[in-house]
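A single protein chain has been removed from this complex, and every other one stays in its place.
Right, subunit A next:
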(Lines give C-alpha, C1' and ligand atoms only; values in the text may rest on other atoms or scores of the structure.)
Protein backbone atom coordinates (compact mmCIF):
# COMPACT_ATOMS: atom_id res chain seq x y z
CA UNK A 1 0.00 0.00 0.00
CA UNK A 2 1.44 3.31 -1.05
CA UNK A 3 1.69 6.49 0.88
CA UNK A 4 -1.20 7.86 -1.06
CA UNK A 5 -3.51 5.04 -0.03
CA UNK A 6 -2.36 5.36 3.55
CA UNK A 7 -3.46 8.97 3.62
CA UNK A 8 -6.65 8.12 1.83
CA UNK A 9 -7.59 5.65 4.52
CA UNK A 10 -6.46 7.69 7.51
CA UNK A 11 -8.26 10.78 6.35
CA UNK A 12 -11.29 8.90 5.09
CA UNK A 13 -11.03 10.90 1.91
CA UNK A 14 -13.31 8.62 -0.04
CA UNK A 15 -16.11 9.10 2.42
CA UNK A 16 -15.90 12.86 2.40
CA UNK A 17 -18.58 14.44 0.28
CA UNK A 18 -15.97 15.76 -2.11
CA UNK A 19 -16.99 16.32 -5.66
CA UNK A 20 -15.73 13.78 -8.13
CA UNK A 21 -14.40 15.55 -11.15
CA UNK A 22 -14.88 14.70 -14.80
CA UNK A 23 -11.79 14.85 -16.99
CA UNK A 24 -12.66 17.98 -18.88
CA UNK A 25 -12.72 20.00 -15.69
CA UNK A 26 -8.97 19.79 -15.22
CA UNK A 27 -8.68 23.24 -16.64
CA UNK A 28 -7.82 26.32 -14.69
CA UNK A 29 -11.10 27.85 -15.71
CA UNK A 30 -12.90 25.55 -13.33
CA UNK A 31 -10.40 26.00 -10.52
CA UNK A 32 -10.22 29.74 -10.11
CA UNK A 33 -11.56 29.39 -6.60
CA UNK A 34 -8.56 27.35 -5.55
CA UNK A 35 -6.31 30.11 -6.80
CA UNK A 36 -8.12 32.60 -4.59
CA UNK A 37 -7.87 30.17 -1.67
CA UNK A 38 -4.16 29.67 -2.30
CA UNK A 39 -3.60 33.42 -2.24
CA UNK A 40 -5.69 33.65 0.91
CA UNK A 41 -3.70 30.98 2.71
CA UNK A 42 -0.40 32.50 1.69
CA UNK A 43 -1.49 35.90 2.90
CA UNK A 44 -2.73 34.53 6.21
CA UNK A 45 0.51 32.67 6.91
CA UNK A 46 2.75 35.57 5.96
CA UNK A 47 0.48 37.88 7.94
CA UNK A 48 0.88 35.77 11.04
CA UNK A 49 4.64 35.97 10.70
CA UNK A 50 4.39 39.74 10.37
CA UNK A 51 2.24 39.78 13.49
CA UNK A 52 5.30 38.65 15.44
CA UNK A 53 6.97 41.95 14.64
CA UNK A 54 4.36 44.51 13.86
CA UNK A 55 3.81 47.09 16.57
CA UNK A 56 0.49 48.86 16.27
CA UNK A 57 1.74 51.74 18.38
CA UNK A 58 4.50 52.48 15.93
CA UNK A 59 3.06 51.57 12.56
CA UNK A 60 5.53 53.17 10.23
CA UNK A 61 8.68 52.52 12.18
CA UNK A 62 7.80 48.89 12.77
CA UNK A 63 7.10 48.51 9.06
CA UNK A 64 10.54 49.93 8.42
CA UNK A 65 11.93 47.67 11.09
CA UNK A 66 10.42 44.64 9.40
CA UNK A 67 11.81 45.67 6.03
CA UNK A 68 15.29 46.53 7.25
CA UNK A 69 16.07 44.53 10.36
CA UNK A 70 14.01 41.35 10.42
CA UNK A 71 15.67 38.51 8.51
CA UNK A 72 13.84 38.20 5.20
CA UNK A 73 11.32 40.64 6.63
CA UNK A 74 10.98 42.53 3.39
CA UNK A 75 10.42 39.28 1.50
CA UNK A 76 7.55 38.41 3.81
CA UNK A 77 6.10 41.90 3.89
CA UNK A 78 6.14 42.47 0.15
CA UNK A 79 4.73 39.06 -0.60
CA UNK A 80 2.05 39.58 2.06
CA UNK A 81 1.05 42.71 0.21
CA UNK A 82 1.07 40.99 -3.17
CA UNK A 83 -0.69 37.94 -1.77
CA UNK A 84 -3.50 40.30 -0.89
CA UNK A 85 -3.31 41.92 -4.31
CA UNK A 86 -3.42 38.50 -5.96
CA UNK A 87 -6.36 37.52 -3.82
CA UNK A 88 -8.29 40.62 -4.87
CA UNK A 89 -7.55 40.23 -8.56
CA UNK A 90 -8.24 36.51 -8.52
CA UNK A 91 -11.43 37.04 -6.56
CA UNK A 92 -12.65 39.44 -9.23
CA UNK A 93 -11.72 37.01 -11.98
CA UNK A 94 -13.34 34.15 -10.11
CA UNK A 95 -16.49 36.17 -9.57
CA UNK A 96 -16.86 37.50 -13.08
CA UNK A 97 -16.08 34.14 -14.60
CA UNK A 98 -18.88 32.64 -12.56
CA UNK A 99 -21.10 35.58 -13.32
CA UNK A 100 -20.74 34.97 -17.04
CA UNK A 101 -21.08 31.25 -16.54
CA UNK A 102 -24.34 31.84 -14.72
CA UNK A 103 -23.04 30.03 -11.70
CA UNK A 104 -25.11 32.19 -9.40
CA UNK A 105 -28.27 30.47 -10.54
CA UNK A 106 -30.15 27.80 -8.76
CA UNK A 107 -29.02 25.93 -6.69
CA UNK A 108 -25.90 28.03 -6.12
CA UNK A 109 -27.51 31.30 -5.02
CA UNK A 110 -26.26 31.14 -1.46
CA UNK A 111 -22.80 30.10 -2.60
CA UNK A 112 -22.75 33.18 -4.80
CA UNK A 113 -23.99 35.54 -2.09
CA UNK A 114 -21.42 34.29 0.40
CA UNK A 115 -18.83 34.82 -2.29
CA UNK A 116 -19.91 38.44 -2.80
CA UNK A 117 -19.79 39.04 0.96
CA UNK A 118 -16.30 37.56 1.00
CA UNK A 119 -15.25 39.97 -1.73
CA UNK A 120 -16.48 42.90 0.35
CA UNK A 121 -14.68 41.58 3.41
CA UNK A 122 -11.54 41.06 1.36
CA UNK A 123 -11.56 44.64 0.13
CA UNK A 124 -12.21 45.83 3.68
CA UNK A 125 -9.36 43.73 5.03
CA UNK A 126 -7.08 45.00 2.33
CA UNK A 127 -7.95 48.59 3.14
CA UNK A 128 -7.29 48.03 6.84
CA UNK A 129 -4.05 46.23 6.12
CA UNK A 130 -2.94 49.03 3.85
CA UNK A 131 -3.67 51.50 6.66
CA UNK A 132 -1.35 49.59 8.97
CA UNK A 133 1.71 50.73 7.02
CA UNK A 134 1.17 54.24 8.36
CA UNK A 135 2.93 55.93 5.45
CA UNK A 136 1.72 59.11 3.83
CA UNK A 137 -0.49 57.18 1.40
CA UNK A 138 -2.08 55.06 4.09
CA UNK A 139 -2.89 57.96 6.36
CA UNK A 140 -4.38 59.93 3.53
CA UNK A 141 -6.41 56.89 2.50
CA UNK A 142 -7.72 56.65 6.05
CA UNK A 143 -8.52 60.35 5.97
CA UNK A 144 -10.54 59.85 2.82
CA UNK A 145 -12.26 56.82 4.33
CA UNK A 146 -13.06 58.69 7.51
CA UNK A 147 -14.29 61.61 5.45
CA UNK A 148 -16.66 59.40 3.50
CA UNK A 149 -18.00 57.73 6.61
CA UNK A 150 -18.42 60.93 8.57
CA UNK A 151 -20.27 62.73 5.82
CA UNK A 152 -23.05 60.20 5.91
CA UNK A 153 -25.32 61.31 8.74
CA UNK A 154 -25.36 58.91 11.62
CA UNK A 155 -22.36 56.90 10.52
CA UNK A 156 -19.67 58.90 12.28
CA UNK A 157 -19.93 56.79 15.40
CA UNK A 158 -18.26 54.07 13.39
CA UNK A 159 -15.05 56.02 12.95
CA UNK A 160 -13.73 55.49 16.48
CA UNK A 161 -15.10 51.96 16.50
CA UNK A 162 -13.28 51.13 13.30
CA UNK A 163 -10.14 53.25 13.45
CA UNK A 164 -9.69 53.93 17.16
CA UNK A 165 -7.27 56.77 17.66
CA UNK A 166 -5.61 56.31 14.29
CA UNK A 167 -4.54 59.90 13.82
CA UNK A 168 -2.59 59.79 17.07
CA UNK A 169 -0.62 56.84 15.76
CA UNK A 170 -2.49 54.08 17.59
CA UNK A 171 -3.18 51.41 15.00
CA UNK A 172 -4.27 48.71 17.45
CA UNK A 173 -7.89 48.95 16.37
CA UNK A 174 -7.09 48.78 12.71
CA UNK A 175 -4.88 45.77 13.32
CA UNK A 176 -7.58 44.06 15.34
CA UNK A 177 -10.24 44.64 12.69
CA UNK A 178 -7.82 43.53 10.01
CA UNK A 179 -7.48 40.20 11.77
CA UNK A 180 -11.17 39.93 12.66
CA UNK A 181 -12.11 40.46 9.03
CA UNK A 182 -9.68 37.76 7.97
CA UNK A 183 -11.20 35.40 10.52
CA UNK A 184 -14.63 36.13 9.05
CA UNK A 185 -13.35 35.45 5.55
CA UNK A 186 -11.88 32.17 6.80
CA UNK A 187 -15.17 31.19 8.38
CA UNK A 188 -17.17 32.02 5.27
CA UNK A 189 -14.56 30.28 3.17
CA UNK A 190 -15.31 27.02 4.96
CA UNK A 191 -18.98 27.36 4.06
CA UNK A 192 -18.17 28.48 0.56
CA UNK A 193 -15.81 25.57 0.03
CA UNK A 194 -18.06 22.85 1.38
CA UNK A 195 -21.05 24.21 -0.48
CA UNK A 196 -19.01 24.20 -3.65
CA UNK A 197 -17.97 20.60 -3.02
CA UNK A 198 -21.56 19.75 -2.26
CA UNK A 199 -23.01 21.11 -5.51
CA UNK A 200 -19.91 20.19 -7.42
CA UNK A 201 -18.04 22.32 -9.88
CA UNK A 202 -20.50 23.72 -12.35
CA UNK A 203 -20.64 21.53 -15.46
CA UNK A 204 -19.73 22.88 -18.83
CA UNK A 205 -22.58 24.53 -20.65
CA UNK A 206 -22.28 21.91 -23.35
CA UNK A 207 -23.19 19.27 -20.85
CA UNK A 208 -25.88 21.11 -18.95
CA UNK A 209 -27.07 24.39 -20.40
CA UNK A 210 -29.82 25.11 -17.95
CA UNK A 211 -30.08 25.74 -14.26
CA UNK A 212 -29.96 23.81 -12.04
CA UNK A 213 -26.65 22.81 -13.53
CA UNK A 214 -25.49 20.02 -11.29
CA UNK A 215 -24.42 16.49 -11.92
CA UNK A 216 -26.70 14.00 -10.31
CA UNK A 217 -24.98 11.91 -7.71
CA UNK A 218 -25.12 8.80 -9.91
CA UNK A 219 -23.45 10.70 -12.71
CA UNK A 220 -20.68 12.05 -10.60
CA UNK A 221 -19.89 8.71 -9.04
CA UNK A 222 -18.34 7.74 -12.36
CA UNK A 223 -15.88 10.63 -12.34
CA UNK A 224 -12.39 10.73 -10.95
CA UNK A 225 -12.29 10.46 -7.17
CA UNK A 226 -11.10 13.52 -5.31
CA UNK A 227 -8.02 11.84 -3.94
CA UNK A 228 -5.36 11.91 -5.22
CA UNK A 229 -6.00 13.48 -8.60
CA UNK A 230 -7.79 16.62 -7.52
CA UNK A 231 -5.22 17.06 -4.84
CA UNK A 232 -2.36 16.77 -7.29
CA UNK A 233 -3.98 19.19 -9.68
CA UNK A 234 -4.77 21.59 -6.87
CA UNK A 235 -1.21 21.51 -5.57
CA UNK A 236 0.12 22.51 -8.95
CA UNK A 237 -2.16 25.53 -8.95
CA UNK A 238 -1.37 26.37 -5.35
CA UNK A 239 2.38 26.34 -5.89
CA UNK A 240 2.10 28.36 -9.05
CA UNK A 241 0.07 30.98 -7.22
CA UNK A 242 2.49 31.11 -4.31
CA UNK A 243 5.40 31.27 -6.69
CA UNK A 244 4.10 34.34 -8.46
CA UNK A 245 3.10 35.97 -5.19
CA UNK A 246 6.71 35.63 -4.04
CA UNK A 247 8.40 36.33 -7.33
CA UNK A 248 6.63 39.44 -8.58
CA UNK A 249 6.90 41.84 -5.61
CA UNK A 250 10.44 40.84 -4.77
CA UNK A 251 11.48 41.42 -8.34
CA UNK A 252 9.59 44.71 -8.38
CA UNK A 253 11.45 45.77 -5.24
CA UNK A 254 14.47 46.29 -7.48
CA UNK A 255 12.58 48.59 -9.80
CA UNK A 256 13.30 52.18 -8.97
CA UNK A 257 11.98 55.46 -10.21
CA UNK A 258 8.69 54.30 -11.59
CA UNK A 259 6.50 56.99 -13.06
CA UNK A 260 3.94 58.06 -10.50
CA UNK A 261 1.06 56.52 -12.45
CA UNK A 262 2.57 53.07 -12.12
CA UNK A 263 3.42 53.40 -8.45
CA UNK A 264 0.05 52.32 -7.04
CA UNK A 265 0.23 49.11 -9.03
CA UNK A 266 3.86 48.11 -9.07
CA UNK A 267 5.63 49.44 -6.01
CA UNK A 268 5.77 47.21 -2.94
CA UNK A 269 7.77 49.71 -0.87
CA UNK A 270 6.05 52.03 1.58
CA UNK A 271 5.89 55.73 0.85
CA UNK A 272 7.57 58.21 3.21
CA UNK A 273 5.91 58.79 6.59
CA UNK A 274 3.23 61.48 6.64
CA UNK A 275 5.18 63.83 8.91
CA UNK A 276 8.33 63.85 6.81
CA UNK A 277 9.23 66.62 4.39
CA UNK A 278 9.30 64.05 1.58
CA UNK A 279 5.60 63.41 2.05
CA UNK A 280 4.86 66.84 0.63
CA UNK A 281 6.15 65.75 -2.76
CA UNK A 282 4.00 62.72 -3.36
CA UNK A 283 0.57 62.73 -4.86
CA UNK A 284 -1.67 60.85 -2.52
CA UNK A 285 -3.42 57.87 -3.95
CA UNK A 286 -5.69 55.37 -2.32
CA UNK A 287 -4.61 51.76 -2.71
CA UNK A 288 -5.10 50.74 -6.33
CA UNK A 289 -8.08 48.53 -5.54
CA UNK A 290 -9.95 51.58 -4.31
CA UNK A 291 -8.88 53.90 -7.09
CA UNK A 292 -12.25 53.38 -8.73
CA UNK A 293 -14.10 54.51 -5.61
CA UNK A 294 -11.74 57.41 -5.19
CA UNK A 295 -12.51 58.53 -8.71
CA UNK A 296 -16.25 58.18 -8.27
CA UNK A 297 -15.94 60.49 -5.27
CA UNK A 298 -14.78 63.15 -7.71
CA UNK A 299 -18.00 62.92 -9.68
CA UNK A 300 -20.30 64.43 -7.14
CA UNK A 301 -20.22 66.42 -3.97
CA UNK A 302 -23.04 64.45 -2.49
CA UNK A 303 -21.63 61.56 -0.55
CA UNK A 304 -24.89 59.65 -0.60
CA UNK A 305 -25.02 59.73 -4.38
CA UNK A 306 -21.39 58.69 -4.45
CA UNK A 307 -22.06 55.78 -2.14
CA UNK A 308 -25.02 54.72 -4.22
CA UNK A 309 -23.10 54.74 -7.48
CA UNK A 310 -19.87 53.40 -6.13
CA UNK A 311 -20.89 50.90 -3.52
CA UNK A 312 -24.53 50.24 -2.81
CA UNK A 313 -25.97 49.76 -6.30
CA UNK A 314 -23.24 47.45 -7.62
CA UNK A 315 -23.27 45.49 -4.40
CA UNK A 316 -27.02 45.14 -4.25
CA UNK A 317 -27.04 44.14 -7.87
CA UNK A 318 -24.45 41.44 -7.31
CA UNK A 319 -26.24 40.09 -4.27
CA UNK A 320 -29.65 40.17 -5.88
CA UNK A 321 -28.70 38.96 -9.35
CA UNK A 322 -29.61 35.33 -8.60
CA UNK A 323 -33.12 36.50 -7.85
CA UNK A 324 -33.40 39.00 -10.70
CA UNK A 325 -32.13 36.68 -13.39
CA UNK A 326 -34.59 33.88 -12.84
CA UNK A 327 -34.48 32.24 -16.25
CA UNK A 328 -32.90 28.82 -16.25
CA UNK A 329 -30.70 29.70 -19.25
CA UNK A 330 -27.00 29.68 -18.78
CA UNK A 331 -26.24 30.71 -22.34
CA UNK A 332 -25.01 34.29 -22.42
CA UNK A 333 -27.08 35.00 -25.50
CA UNK A 334 -30.22 33.99 -23.75
CA UNK A 335 -29.61 36.51 -20.97
CA UNK A 336 -28.25 39.39 -22.96
CA UNK A 337 -29.10 42.11 -20.49
CA UNK A 338 -27.17 40.39 -17.75
CA UNK A 339 -24.29 39.75 -20.09
CA UNK A 340 -24.25 43.42 -20.94
CA UNK A 341 -24.33 44.39 -17.27
CA UNK A 342 -21.46 42.07 -16.55
CA UNK A 343 -19.32 43.42 -19.37
CA UNK A 344 -20.18 46.96 -18.33
CA UNK A 345 -19.24 46.28 -14.74
CA UNK A 346 -15.83 44.95 -15.75
CA UNK A 347 -15.32 47.77 -18.23
CA UNK A 348 -16.31 50.46 -15.76
CA UNK A 349 -14.22 48.94 -13.01
CA UNK A 350 -11.07 48.92 -15.14
CA UNK A 351 -11.86 52.23 -16.79
CA UNK A 352 -12.56 54.05 -13.53
CA UNK A 353 -9.50 52.59 -11.87
CA UNK A 354 -7.26 53.86 -14.67
CA UNK A 355 -9.16 57.15 -14.70
CA UNK A 356 -8.55 57.52 -10.97
CA UNK A 357 -4.90 56.70 -11.43
CA UNK A 358 -4.41 59.31 -14.13
CA UNK A 359 -6.40 62.10 -12.51
CA UNK A 360 -6.30 61.46 -8.76
CA UNK A 361 -8.61 63.79 -6.88
CA UNK A 362 -9.37 65.92 -9.95
CA UNK A 363 -13.04 66.81 -10.17
CA UNK A 364 -14.80 65.61 -13.26
CA UNK A 365 -17.70 67.50 -14.80
CA UNK A 366 -20.92 65.83 -15.83
CA UNK A 367 -20.08 66.31 -19.52
CA UNK A 368 -16.75 64.54 -19.09
CA UNK A 369 -18.43 61.75 -17.19
CA UNK A 370 -20.88 61.25 -20.03
CA UNK A 371 -18.08 61.24 -22.58
CA UNK A 372 -16.25 58.57 -20.65
CA UNK A 373 -19.08 56.38 -19.50
CA UNK A 374 -21.77 56.60 -22.13
CA UNK A 375 -19.90 55.09 -25.11
CA UNK A 376 -19.06 51.80 -23.38
CA UNK A 377 -22.67 51.47 -22.31
CA UNK A 378 -24.02 52.07 -25.80
CA UNK A 379 -21.38 49.91 -27.41
CA UNK A 380 -21.87 47.05 -25.01
CA UNK A 381 -25.63 47.09 -25.24
CA UNK A 382 -25.61 47.34 -29.03
CA UNK A 383 -22.86 44.76 -29.22
CA UNK A 384 -24.52 42.25 -26.99
CA UNK A 385 -27.85 42.57 -28.71
CA UNK A 386 -26.23 42.40 -32.13
CA UNK A 387 -24.78 39.00 -31.33
CA UNK A 388 -26.03 36.33 -33.69
CA UNK A 389 -29.02 34.57 -32.28
CA UNK A 390 -30.26 31.07 -32.71
CA UNK A 391 -28.58 27.83 -31.90
CA UNK A 392 -25.26 29.04 -33.25
CA UNK A 393 -22.75 27.21 -31.16
CA UNK A 394 -20.04 29.76 -31.74
CA UNK A 395 -21.34 32.02 -29.04
CA UNK A 396 -19.14 33.96 -26.77
CA UNK A 397 -18.97 31.49 -24.04
CA UNK A 398 -15.65 31.66 -22.35
CA UNK A 399 -13.71 34.27 -20.43
CA UNK A 400 -11.29 34.65 -23.29
CA UNK A 401 -14.08 35.66 -25.62
CA UNK A 402 -15.48 38.07 -23.09
CA UNK A 403 -12.05 39.54 -22.66
CA UNK A 404 -11.62 39.99 -26.38
CA UNK A 405 -14.91 41.77 -26.70
CA UNK A 406 -14.02 43.81 -23.67
CA UNK A 407 -10.67 44.84 -25.08
CA UNK A 408 -12.11 45.81 -28.42
CA UNK A 409 -14.91 47.70 -26.68
CA UNK A 410 -12.48 49.69 -24.61
CA UNK A 411 -10.30 50.44 -27.61
CA UNK A 412 -13.36 51.42 -29.58
CA UNK A 413 -14.63 53.64 -26.78
CA UNK A 414 -11.20 55.21 -26.40
CA UNK A 415 -11.02 55.95 -30.09
CA UNK A 416 -14.49 57.45 -30.01
CA UNK A 417 -13.62 59.69 -27.07
CA UNK A 418 -10.40 60.84 -28.70
CA UNK A 419 -12.28 61.63 -31.84
CA UNK A 420 -14.98 63.60 -30.00
CA UNK A 421 -12.47 65.52 -27.93
CA UNK A 422 -10.12 66.39 -30.78
CA UNK A 423 -11.62 65.64 -34.17
CA UNK A 424 -8.99 65.25 -36.86
CA UNK A 425 -8.20 63.07 -39.81
CA UNK A 426 -6.01 60.87 -37.61
CA UNK A 427 -8.58 60.36 -34.91
CA UNK A 428 -11.36 59.62 -37.32
CA UNK A 429 -9.19 57.04 -39.05
CA UNK A 430 -8.35 55.44 -35.74
CA UNK A 431 -11.96 55.53 -34.79
CA UNK A 432 -13.03 53.87 -38.04
CA UNK A 433 -10.43 51.18 -37.68
CA UNK A 434 -11.40 50.37 -34.13
CA UNK A 435 -15.07 50.53 -34.95
CA UNK A 436 -14.47 47.98 -37.72
CA UNK A 437 -12.51 45.71 -35.44
CA UNK A 438 -15.19 46.05 -32.86
CA UNK A 439 -17.98 45.11 -35.25
CA UNK A 440 -15.93 42.26 -36.61
CA UNK A 441 -15.09 41.00 -33.17
CA UNK A 442 -18.73 40.95 -32.29
CA UNK A 443 -19.98 39.53 -35.58
CA UNK A 444 -17.42 37.52 -37.40
CA UNK A 445 -14.31 37.33 -35.32
CA UNK A 446 -16.03 35.60 -32.51
CA UNK A 447 -15.48 32.07 -33.82
CA UNK A 448 -11.78 32.84 -34.29
CA UNK A 449 -11.42 34.47 -30.93
CA UNK A 450 -13.10 31.51 -29.41
CA UNK A 451 -10.80 29.07 -31.10
CA UNK A 452 -9.87 27.49 -27.82
CA UNK A 453 -13.48 26.74 -27.18
CA UNK A 454 -13.72 25.27 -30.67
CA UNK A 455 -10.70 23.09 -30.13
CA UNK A 456 -12.13 21.91 -26.95
CA UNK A 457 -15.23 20.75 -28.71
CA UNK A 458 -13.35 19.09 -31.55
CA UNK A 459 -11.16 17.24 -29.15
CA UNK A 460 -13.97 14.91 -28.51
CA UNK A 461 -14.67 14.27 -32.16
CA UNK A 462 -11.09 13.74 -33.32
CA UNK A 463 -9.17 11.96 -30.63
CA UNK A 464 -5.54 12.79 -30.46
CA UNK A 465 -3.31 10.10 -31.90
CA UNK A 466 -1.87 7.96 -29.13
CA UNK A 467 1.70 8.18 -30.52
CA UNK A 468 1.41 11.92 -30.49
CA UNK A 469 0.34 11.93 -26.91
CA UNK A 470 3.10 9.53 -25.95
CA UNK A 471 5.60 11.92 -27.48
CA UNK A 472 4.14 14.81 -25.56
CA UNK A 473 4.32 12.85 -22.36
CA UNK A 474 7.96 12.02 -23.04
CA UNK A 475 8.68 15.71 -23.47
CA UNK A 476 6.82 16.44 -20.26
CA UNK A 477 8.96 13.90 -18.43
CA UNK A 478 12.13 15.47 -19.72
CA UNK A 479 10.86 18.85 -18.67
CA UNK A 480 10.20 17.59 -15.16
CA UNK A 481 13.78 16.35 -14.94
CA UNK A 482 15.10 19.72 -16.10
CA UNK A 483 12.91 21.55 -13.61
CA UNK A 484 14.14 19.24 -10.89
CA UNK A 485 17.76 20.06 -11.60
CA UNK A 486 17.06 23.78 -11.82
CA UNK A 487 15.21 23.82 -8.55
CA UNK A 488 17.96 21.98 -6.72
CA UNK A 489 20.46 24.51 -8.04
CA UNK A 490 18.27 27.39 -6.94
CA UNK A 491 17.61 25.84 -3.54
CA UNK A 492 21.31 25.61 -2.82
CA UNK A 493 21.74 29.21 -3.91
CA UNK A 494 19.09 30.25 -1.39
CA UNK A 495 21.44 29.51 1.46
CA UNK A 496 23.91 32.21 0.56
CA UNK A 497 21.51 35.10 0.19
CA UNK A 498 21.93 37.68 2.97
CA UNK A 499 18.92 37.81 5.23
CA UNK A 500 18.62 41.57 5.33
CA UNK A 501 19.56 44.45 3.15
CA UNK A 502 19.47 45.14 -0.55
CA UNK A 503 20.10 41.59 -1.73
CA UNK A 504 17.65 39.87 0.59
CA UNK A 505 14.75 40.18 -1.86
CA UNK A 506 16.54 37.78 -4.17
CA UNK A 507 15.45 35.16 -1.68
CA UNK A 508 11.84 35.86 -2.58
CA UNK A 509 12.64 35.77 -6.28
CA UNK A 510 14.45 32.43 -6.01
CA UNK A 511 11.94 30.79 -3.71
CA UNK A 512 9.14 32.03 -5.92
CA UNK A 513 10.88 30.50 -8.92
CA UNK A 514 11.22 27.17 -7.13
CA UNK A 515 7.53 27.24 -6.27
CA UNK A 516 6.63 28.04 -9.85
CA UNK A 517 8.80 25.21 -11.14
CA UNK A 518 7.35 22.84 -8.58
CA UNK A 519 3.84 23.84 -9.57
CA UNK A 520 4.72 23.43 -13.22
CA UNK A 521 6.32 20.03 -12.58
CA UNK A 522 3.27 18.81 -10.68
CA UNK A 523 1.11 20.03 -13.50
CA UNK A 524 3.26 18.10 -15.99
CA UNK A 525 3.12 15.08 -13.75
CA UNK A 526 -0.63 15.38 -13.74
CA UNK A 527 -0.53 15.45 -17.50
CA UNK A 528 1.74 12.43 -17.81
CA UNK A 529 -0.04 10.29 -15.28
CA UNK A 530 -3.67 11.14 -15.74
CA UNK A 531 -4.18 12.55 -19.19
CA UNK A 532 -5.48 10.15 -21.79
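We take it that a contact is a pair of C-beta atoms (placed from the backbone, for glycine too) under 8 Å apart; a residue touches a chain by one contact, two chains touch by 3 or more; residues count from 1.
Heads up, the rule we're going with is that contacts and distances are computed from a predicted model.
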| Missing subunit (named according to UniProt) among the choices "Tryptophan synthase beta chain", "Conserved Archaeal protein", "Dihydroorotate dehydrogenase" or "Fe-S cluster assembly protein SufB" | "Conserved Archaeal protein"
| query | Out of A:82, A:171, A:189 or A:515, which is the one that touches the chain we can't see? | reply | A:515
| field | Contacts of subunit A with the absent chain, listed as residue ranges | value | 49, 52-53, 69-73, 75-76, 224, 473, 477, 480-481, 483-484, 487-488, 490-492, 494-495, 497, 499-500, 507, 510-511, 514-515, 517-518, 521-522, 525, 528-530, 532
